[in-house]
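The complex appears here without one of its protein chains, the remainder shown in place.
== subunit A ==
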């Protein structure tokens, strides 16, 4: 440990600075120039699928009330990292996560932590719309029901209606709340999934390419919705479309081959990236 490479030395310095500055470091700047509280913090996260390593030493801070976008070529580990945040990787056989991920300073991989409670605090929207084959009402009511969030039937109904409204779906489905959710169009299904996630009032919402299965009009609606949700939630979105990242996010993280190459305010990453690889990706050289 006596000899350090320059990179290691730099990392060592950064770590000490972080430790020393403590509280001060807990905020981050977004393009609207407001300092934001950090909600999710990852440090040196490595993920393995069996023998294969999928993520290498990823460290990132995710601020509240903003949209953080993960971009990068397919297979670079965006989804893998997203799944680390609500421990969905636990459900994959052979997946192993090490490093530190914390929500409001609380270690998410603490063995004493209840995963079920964690997932009520960190909601997830998946790439392919996956409503339950039940009624629209049941889809949205399911989360609050299992977590015991509503004390009465009317309270539950209120939660369902509010969530559908927040997901801008209520007007379209108010006459058919008791029809199956799988009968909706793709875009409506995805907004239903968002409503379902919102219904448990999570603090963070993770979205894994939520628009990749949608047509442009549905995509626009979902993007608009994400922008509205930003007011109240911490949102992390994986997208393969750089335009989408530019449209909806305040911060962008670029992943390549399992490494977090660069991360910063979205306009900075897109206009003046620090790394050559980011530059190449954004200008369409690869990916």
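One rule holds for everything that comes next: contacts are C-beta pairs under 8 Å (C-beta built on N, C-alpha and C of every residue); 3 or more make two chains touch, one makes a residue touch a chain; residues count from 1.
Methods note: contacts and distances are computed from a predicted model.
Protein name for the hidden chain, per its UniProt entry and selected from "Tryptophan synthase beta chain", "Sugar ABC transporter ATP-binding protein", "Phosphate transport system permease protein PstA" or "Cytochrome c oxidase subunit 2A": "Phosphate transport system permease protein PstA". Residue A:196 is the one among A:39, A:78, A:166 or A:196 that touches the chain missing from this view.
From the options A:98, A:117, A:224 or A:275, the residue with contact to the chain not on display is A:117. Residue in contact with the omitted chain (choice from A:102, A:180 or A:220): A:180.
Touch with the chain that is not drawn comes from one residue among A:49, A:109, A:142 or A:170, which is A:142. Considering the complete assembly, subunit A touches the hidden chain via residues 86, 88, 91, 93, 116-120, 123-124, 126, 128, 130-134, 142-143, 146-147, 180, 193, 196-197, 200.
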